[in-house]
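The structure under discussion appears below in the form of structure tokens.
Missing here: one protein chain of the complex. Every other protein chain is in place.
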Amino acid sequence: MQSMPFVRITLATGTDDGACARVGDAVHHALVSAANVPKDDLFQVVELLPPASLRVTPAYLGIDHSSDVAIVQVFLNAGRSVEVKKALYAAIAEGVAAAAGLRREDVVVSLVEVGKENWSFGSGLMSYPP
Amino acid sequence: MQSMPFVRITLATGTDDGACARVGDAVHHALVSAANVPKDDLFQVVELLPPASLRVTPAYLGIDHSSDVAIVQVFLNAGRSVEVKKALYAAIAEGVAAAAGLRREDVVVSLVEVGKENWSFGSGLMSYPP
Partner (left out) sequence: MQSMPFVRITLATGTDDGACARVGDAVHHALVSAANVPKDDLFQVVELLPPASLRVTPAYLGIDHSSDVAIVQVFLNAGRSVEVKKALYAAIAEGVAAAAGLRREDVVVSLVEVGKENWSFGSGLMSYPP
């Protein structure tokens, strides 16, 4: 059982009202298609912050960044392979860039892996007991 | 030494002004009573975001979600047992539901475990040196 991601997406204000839903859906589609997450396993916070709150290097390791970035942090169960993670990064960058009108270079992804006993998706119950 | 949680709680705007304190206190009480956290070990961010920022599945694994949810993310030292985690989930759901006027089904909890050397609660000092 490797599902139950919790996703926090940070975008700059100034995007239109539908951006939260569109970008959130794009990230979820990437998780479903590339990382075997169940379609109904959707738990996200999409925050819109002033541009001064998103601070990203102009360039690092050969990738240029503009001032218009998206930061996608995914908390998920440990155990995905390197190949799955690579596919996930590609799918998130492609989907978020299209959904938010950003460059693919400006989609930053951070994964944080946790144990499967670390989730309760409601009702005070452990979601994946051992 | 298993204390020093840092807690981030995400609620939808529209709750009353006292909600941050009430919900924060409820989560802290759950940590103290169920997970052996010292009473004075309280470090929280409680954020209120527009409803569009909180995106949760309508239903997953038999639990229905409304549009009025609370997301509780707890960063804490590794080592709690499965039984302690189960008790913690139950206590958080019960306390937050009462404090925020939510259904217990709509309280989502995510734990992220870290090493005990990973905290400095002030003055630039490592809080739990090895």
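Per-chain residue numbering starts at 1, and chain names A and B are given in the order in which the chains are listed.
FYI, contacts are C-beta pairs under 8 Å (C-beta built on N, C-alpha and C of every residue); 3 or more make two chains touch, one makes a residue touch a chain.
As the structure is a computational prediction, the values presented were derived from the model and not from experiment.
The chain that is not drawn here is touched, among residues B:Ala12, B:Val46 or B:Ile71, by B:Val46. Although one chain is hidden here, its contacts on subunit B can still be listed: residues 6, 17, 20-21, 24, 38, 40-48, 75, 112, 114-115, 117-127, 129-130. Looking at subunit A, the residues touching the absent chain are 10, 47, 49, 52-61, 63, 65, 71, 73, 82, 85-86, 89-94, 104-113.
Rule of thumb we're sticking to: only the chains that are shown with their structure count from here on.
Centre-to-centre spacing of subunit A and subunit B amounts to 21 Å, using the average Cα coordinate of each chain.
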